[in-house]
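Below is one structure, written out as structure tokens; comments come after it.
What you see is the complex with one protein chain gone and the rest in place.
And then chain A:
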Amino acid sequence: MNSIHNISPEDFGRIENYLQGKMMVLEKQEFEAELKNNQELQEEVAIQKELQLSIEAGGLKESLNDIHNTVILETKSSKNNWFAIAAGIAALIAISVWALNFQSNNDALFAQYSTVDPGLPVPMSASADYSFHDAMVDYKAEKYDKSIEKWTVLSAENPKNLTITYYLGASFFNQEKYIEALPYFEKVMLENSSKFQAKAQWYAVLSWLKTENTEAIKKVSPVSESPFAEKINSIQQKLK
């Protein structure tokens, strides 16, 4: 082993293979035996480990802005894009009549089936779930901005609580923000253990109707004993 300012390609290669788990069993045993008695080697391993971590952490940090731009969209601009594309298509190809029919078919189905989840009863006494019920009061008063704000923070602290997840979806849904509502419903509808599973699936179907995602609706098979099974089936029939 060389001084702290230098390292040979061979030592570098061995340490790298060790840290990346690329050594054969025997080679690894030998290396670890050597490591026990060689303080310089120990220091070098620690240094290389730190360097690798720095590259990965730095790489992650660099990629986050890109990820941000991929997954977080400013609603305004995306709407504009959508309108621009839609307008372009309509102007170029004369299928507008068909498109309008299709749209109104979806809207009609939506109007026929859509309901608003009334929310859960709020107990009179203050309880440990105070924050949850506080948001439920806002929800029932149709102050959805407030219920979303409160439940979002609560949801971050209790990420596995599907009741909160479901009602976040319901708040967005009632604000007619179907694209925002969908991820929440989709999360809950995959959980067999949740008592909100069937409801979440139903509201996902309604949201897909509104966002014209007919393909997603066709793929749905109602969860067992869903009170909405009949409605879902009949929507699927009408979309064919």
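Here are some notes:
Rule of thumb we're sticking to: a contact is a pair of C-beta atoms (placed from the backbone, for glycine too) under 8 Å apart; a residue touches a chain by one contact, two chains touch by 3 or more; residues count from 1.
Methods note: contacts and distances are computed from a predicted model.
One chain of the assembly is not displayed; among "Sigma-70 family RNA polymerase sigma factor", "Thiamine transport system permease protein ThiP", "NusG domain-containing protein" or "Spore germination protein GerLB", its UniProt protein name is "Sigma-70 family RNA polymerase sigma factor".
From the options A:L35, A:V137 or A:I179, the residue with contact to the unseen chain in the full assembly is A:I179. Screening A:E50, A:E142 or A:E176 against the full complex identifies A:E50 as the residue touching the chain left out. Although one chain is not displayed, chain A still touches it through residues 4-5, 7, 9, 12, 47-48, 50-65, 67-68, 70-76, 78, 149, 152-153, 155-160, 179-180, 182-183, 186-187, 190.
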